[in-house]
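Up next, subunit A:
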Amino acid sequence: MGELQLRDVYKNYGQMEVIKGVDLDVDHGEFIVFVGPSGCGKSTLLRMIAGLEEITGGDITIDSKIVNNLPPVKRGIAMVFQSYALYPHMSVYENIAFPLRVERLSNDKVEEKVNAAAGILQLTERLKHKPGELSGGQRQRVAIGRAIVREPSVFLFDEPLSNLDAALRAEMRVELAKLHNNLDATMIYVTHDQVEAMTMADRIVVLDHGIISQVGTPLELYHKPQNLFVAGFIGNPKMNFITVTGKQADETGIVVTLPSGQDLDVKVLPRDDIAGRSFTLGIRPEDLTLKQADATIEITPSVVEHLGIHTVTYSSVEGASNTFCALLPGSAPAKVGASISMGLNGADCHLFDENGLAFDRRLAVSALDPAEMHL
Partner candidate 1 sequence: EDKVIHMINCGDNTGAGIPLQEQLISDWEAANSGYKVQVEFVPWGQCQEKSTTLASAGNPPAVAYMGSRTLKQLAANDLIIPVDMTEEEKATYAPPILGTITANGKQWGLPRAFSTKALYWNKDLFKEAGLDPEAPPKTWDEMYNAAKMIKDKTDADGFGLAAASFDNTMHQFMNYVYTNGGEVINADGEIVFNSPNNVEALDFYGKMASVSQPGPVAYDRAKLRPLFSEGKIGMFISGPWERVRVKDVNWGVAPLPHGPSGGAGTLLITDSLAVFKGSGVEDQALSLAKLLTNPENQMAFEIAEGYTPLRDMPQVAEILQEDPTWKAFLDAIPTGGPEPFVTDYVGLQDTINEAVQGVVLGEVEAAEAVEIAAEQLEEFK
Partner candidate 2 sequence: MAHTAKQKDYFPYLLLVPATLVMVSIVAYPLIETFRLSFTNTGMSQNYEYVGLANYEKIMSRRFPEVIARTFYWMGLSVALKMLIGTLGAVLLNAMVPGRALFRILVMPPWVIPIAIGVFIWGWMYNGQFGMLSGMAQRIGILDAPFEFLAYKNSAFMATIVTDVWIGVPMVTLYLLAAMQSISRDLYEAAWVDGASRFYRFRRITLPLIIPSIATMALLSAIATFNSFDIIWILTEGGPRGATTTMIIDTYKTAISRFKYGEGAARTVMIVLFLGSFTFVYFVLLSRLAKRSPNNAA
């Protein structure tokens, strides 16, 4: 139970293709997060899984049963809406009990289940209130409560935290993660908040214009983005991109020439026919260092932000497609207008070919899988 397959799933709205062939396998108990820019089709895909939108093409399978034409209730899923969709005229109790009432469960059973759910979600005190009297976080919990009582094998969430303020969002994030551990159910979660995606997901699905751009664990996406889109999308501040020229490939990587003329050996799996071609070098702001490194870039910050914990500088750099951002320690001596030498190491850099596809990075396994880390 709780397994899900999407096979070549398509969705058109009239002429417009919104989902263009999505394949995905989700195992029981996984926490999957869909991210992507606004309008990329996250909600649509989720709603297709829920049965709220018709499937134009392909198959959706839940627990080995093709559910394309089943109504939501027969799919064994439960959904938590972005707006929570609480019934404003019903008490919290009745809201949570709603799915059970639909099933015509006896009052005793209903009470038992609602109380259990309320217990888990710490809503016992609030059962008599109307949703209008609850705080944002409490409403969210009621919405989850309504999903829990049905004991579905798959939970679907559409940006459930986007209406909350930052502090509450952080708190609820942790609670959701705990809930996932307790419930032993598959969860599919839509968000456009990176931090949510990175912190909660077992695997993240990055959608771009209705196509899956990459699927992987958070750290895979962070360390090994397969293309420019994912590289730019994951990570905050954004990865810096610089146009470089290929020089040669050797055993340990590819040597490229920076706009400043320096050579840098990027630690990626080499390919043939590198010389003279134009690539994009990616370096995350946090991978820039003030220490000695393989190459340097001179920057003259036009804006410096002292955050205490970090100092962030923004500069224009030759060959960079956007403002070049560097994330330095809070104590870093950065001043507007004063040039600094930034070090970058070939091992930290990403390299993308003309099609925006990444060269495979050579990385330690432990970087990708915390389980492999040595304590």
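Picked so that all candidates are chains of the complex that A comes from, given by their letters.
Quick notes
In this section, contacts are C-beta pairs under 8 Å (C-beta built on N, C-alpha and C of every residue); 3 or more make two chains touch, one makes a residue touch a chain; residues count from 1.
Given the structure is predicted, the values throughout are model-derived calculations rather than measurements.
Within the complex, subunit A makes contact with only one of the listed candidates (1 or 2), namely 2. Across the complex, candidate 2 is touched by residues 50-52, 71-73, 77-79, 81-90, 98-99, 101-103, 130-133, 139, 146, 150 of subunit A.
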